[in-house]
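All remarks here apply to the structure that follows.
Here the complex is missing a single protein chain, while all its other protein chains stay put.
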Amino acid sequence: MKLHEYQSKTIFSKYGIPIPKGRVAATAQEAKQIAEELGGRVVIKAQVLAGGRGKAGGVKLAKDSAEAEQLATQILGMDIKGLPVRKVLVDEASAIDQEIYFAITNDRTAKKPVMIASAAGGVDIEEVAAATPEKIVKVHIDPLLGLREYQARDVAVAIDLPRAYWKDFVKIAMGLWQVYSATDAILAEINPLVITKEKKLIALDGKMMIDDNALFRQPDLVEMRDTDEDAPSEIEARRYGLSFIKLDGNIGCMVNGAGLAMTSMDVIKLFGGEPANFLDIGGGAGADKVAAGMRIILTDPNVKAVLFNIFGGITRCDEVARGILAAMEEVKPKVPMVVRLVGTNAEDGRRLLENAKMITAETLADAAKKSVKAAKKRKINS
Amino acid sequence: MKLHEYQSKTIFSKYGIPIPKGRVAATAQEAKQIAEELGGRVVIKAQVLAGGRGKAGGVKLAKDSAEAEQLATQILGMDIKGLPVRKVLVDEASAIDQEIYFAITNDRTAKKPVMIASAAGGVDIEEVAAATPEKIVKVHIDPLLGLREYQARDVAVAIDLPRAYWKDFVKIAMGLWQVYSATDAILAEINPLVITKEKKLIALDGKMMIDDNALFRQPDLVEMRDTDEDAPSEIEARRYGLSFIKLDGNIGCMVNGAGLAMTSMDVIKLFGGEPANFLDIGGGAGADKVAAGMRIILTDPNVKAVLFNIFGGITRCDEVARGILAAMEEVKPKVPMVVRLVGTNAEDGRRLLENAKMITAETLADAAKKSVKAAKKRKINS
Amino acid sequence: MVTLCRHKPCPCEGTYIMSILVDNNTRLIVQGITGNEGLFHTTQMVAYGTNVVGGVTPGKGGEWVLDKLPVFDSVKTARDATDATATIIFVPARFAPDAMFEAADAGIPLIICITEGVAVQDMMRVRNYLDQKKVRLIGPNCPGLLTPGKAKVGIIPGDIAIPGNVGVVSRSGTLTYEVLYAMKNLGMGASTCVGIGGDPVNGTNFTDVLEMFEHDPKTEKVILIGEIGGSEEEKAAEYITSKMTKPVAAFIAGLTAPPGKRMGHAGAIIEGGAGTAADKIKALEAAGVKVAKHPEEIPTLLM
Partner (left out) sequence: MVTLCRHKPCPCEGTYIMSILVDNNTRLIVQGITGNEGLFHTTQMVAYGTNVVGGVTPGKGGEWVLDKLPVFDSVKTARDATDATATIIFVPARFAPDAMFEAADAGIPLIICITEGVAVQDMMRVRNYLDQKKVRLIGPNCPGLLTPGKAKVGIIPGDIAIPGNVGVVSRSGTLTYEVLYAMKNLGMGASTCVGIGGDPVNGTNFTDVLEMFEHDPKTEKVILIGEIGGSEEEKAAEYITSKMTKPVAAFIAGLTAPPGKRMGHAGAIIEGGAGTAADKIKALEAAGVKVAKHPEEIPTLLM
């Protein structure tokens, strides 16, 4: 789960990390008022859960509250990478001397949290990492011991931070560690952490991602979830505990297991088709989940055929078959359905579907070929 | 630093450990009012930092608020082990089914925190531990990982706690671990943890000791310190960072280092004297500390002679000598002083004291013998 | 009792259990044995012939499961009573970290955690703690282990694989079944199938298992089933290049997967360019591994 910049920075502030004065606004009038309160120059920043908003024109500097209103109007009318801008953050503008990159995230290879820092912060940090990796400092944190101050100091030394800032940097690092730990973050990123002309360290921008698997113990964060920006089908899928991602093809897929779901998509493509979605119904899915998944797939008008690939293990094929039947009853699909059932209770499942006018297949390759063929035929017919 | 029962239980409650309803009172009137608010039977408990208050009559059951007032008057007039009772805790009375002992403390041998529990809780727990150690359960806690729920469950199983209480017991254990960790406790003890007739687990009594070395990060706890019950000389000593314990003998001692201070007392006793105090001026003590120590020693009217045993290391003997001279100037002592200086700058120290009419000694044994002799002589003279 | 690695010099330095991981000597307990999933799969494992010796459900100690398996309140009492050599975990995600810590503290040398959805910061603590204790963990979020004809420790359907000389290691669940099934249809058997799980932080990784297969006399060929994300496949390719003498075939899922939600800049920095299926296939092919285009093709590459 991603947090907005303004949400991330509010959390930063709670753990003692300095942030610019500012507030979030949903209308241009609010933005104007906040700019008036702050006085002086302000930055208007689109709050969307997508990268590259600066290059898309979603971040603008306003010299006064009038200009703030005008720019806010403009930004609140934008779409960035397909996402409508519904809120803007109005921050007092900072005069910047240096931009630092600083983050704590998980290093899956090391099985430990890692601090990442660079004196060359800002939007081009990834190019810095690719071209001059020696400019990126990485220090691992023992997950049982937690971050220790000397490690933060080592980072300050390694990025050539002037001594005068070490103490504040250590405080910010310890704060970011607390943010990361307390929120079950998988990413807590400050970019840029700036040295202002007034010789202060401030977190100018913030990005956080929370571990979905830890949300059960993060009720406050769950409330922060912004569902405005998810596709309705993805929200619906989440409600049923399904893992769904919409794609641009025309063959709907319903599979149990993420790896097999990806493989099914790969095999569709291998045989000349285009998958319309990724859908993993998970292990042990019952009839209701299956029915929900099918409804979600069939909402997509692009879908010209559906492939069911179920390898029963925890999941029982007869349960899946019942879900398919229930959903067919409800949505009366008009597209061809290719079904392949193997494993636990596959016989029972196949028997249940015997009268449902579905195309059956023995292997995944066979199923993929048949669904590609069915989708093409359908295309010609329609 | 010890906390009172009412302070400990307030902290317990903050971390989710159930405690009886109740409040602390400084007067019998207050006690009466609290008893009225609570209704029903109440327990009046003397709040003194000494053990055995129950056997001393400091804990009484009152059937109503009138009796509560009467008993509070009585208890507030008591001295328990030399400590005047200044406050009483008025708690609603509980009907008890079973008394459990439960504590978290440090095991210095294992270098780990340890949970200790017994089904045979109550005031006789130490006899239980001595006579039937198998009735005492000990489970160590990894200080880097913290207490895990299964460990608490293991304790519940080991003390034969009925299953219905396991869940609540685990909550109490996790709460006590948080109490212990958050307060830098060296002891967090619930005795008894009772099962009431209403089938609830409640911490009926609580005792906490905080690590003095961690008070720098426990400002809230520092404010809870009850100095009423310390001897004035000990409060004065603490102000100067001196480690002082008043004893019953007549030879005052000032020594650098706890081990050497105890040894000096032992040697005084070995040669027939009685030490009047333990006083460790610590390492690197300056003249002001020495002067403070001397003032504190000489406040005790029992003191008939003073032994200074200084082995210079970090401590410099000339500094100590200066402190002695300054203090003599101020307090004009009338008792004989035996001084022994060895180690860092001992020569300079001895030279400074040359004109101060002090008895000098070469070895500790020699110094002890001389001080014993001086104190006896003084006794005869006085 | 478990069979320990007997190679001299021992490549695993005595830290893991060989030939590989489970067989008829395994004495297994089930954590969460009275839950829905635990009970269902215990029944399946027992039916397969796995030597299940008991289970753990706090609060249900003293009960019996399937009329013959004792239930204990804690792993420690279960181990003391049964001499268990391995444990399989079927408890809900929020209790799984405690279940793993408990198993490790009870001295169980091999832990298989099937549970899906364990929080990643918990897993980092678990992994670092278990490493200190030299305990081997398989999973979490994995289908477990299957040594066909000997022991099934997990949820892989027993009837889709036959005994043989091909070691199978996989990050995926049902995709693994797909491959085992294709093998069986071609008459190809497995020595052991190890589902290491797909979570970002887990216990045993590809390289660990390849090393076990390389030293396992019963394994002659190896199938590796990977997917997008992380860099374990690239590491496996390095190991194959430098140490492996047995032939390896592979399949990598996710060639058509859309790029995942990005972990800010940090993800790109930490993961580097790695993680795409194309990169992984390239790395494996460079290591001499034959990479299949679809799962049913894999076994044919080893024939």
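Letters A, B and C name the chains as they come in the text, with residue numbers starting at 1 for each one.
The rule we apply is simple: contacts are C-beta pairs under 8 Å (C-beta built on N, C-alpha and C of every residue); 3 or more make two chains touch, one makes a residue touch a chain.
Here the structure is a predicted model, which means the values were calculated and not measured.
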item	value
Neighbouring displayed chains - absent chain, whole complex	A, B
Residue among B:90, B:159, B:173 or B:186 touching the omitted chain	B:186
Option from B:119, B:139 or B:209 whose C-beta touches the chain left out	B:209
Selected from B:58, B:175, B:293 or B:312 as touching the chain missing from the view	B:312
Footprint left on chain B by the chain that the document does not show	2, 51, 101, 103, 105-109, 111-114, 116, 125-126, 129-130, 136, 138, 142-144, 181, 184, 186-187, 189, 191, 207, 209, 211, 213-214, 216-217, 245, 247, 255-260, 262-263, 265-270, 275, 278, 282-284, 311-315, 342-344, 363-365, 368
Touch residues of chain A, complete complex, unshown partner	142, 145, 148-151, 153-154, 157, 163, 166
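Convention: only the chains that are shown with their structure count from here on.
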item	value
Taking each chain's C-alpha mean as its centre, the one farthest from chain C	B
Chain centre separation (chain A, chain C; CA means) in Å	28
Chain A residues counted as touching two or more neighbouring chains	144
Touching two or more other chains - residues of chain C	125, 129
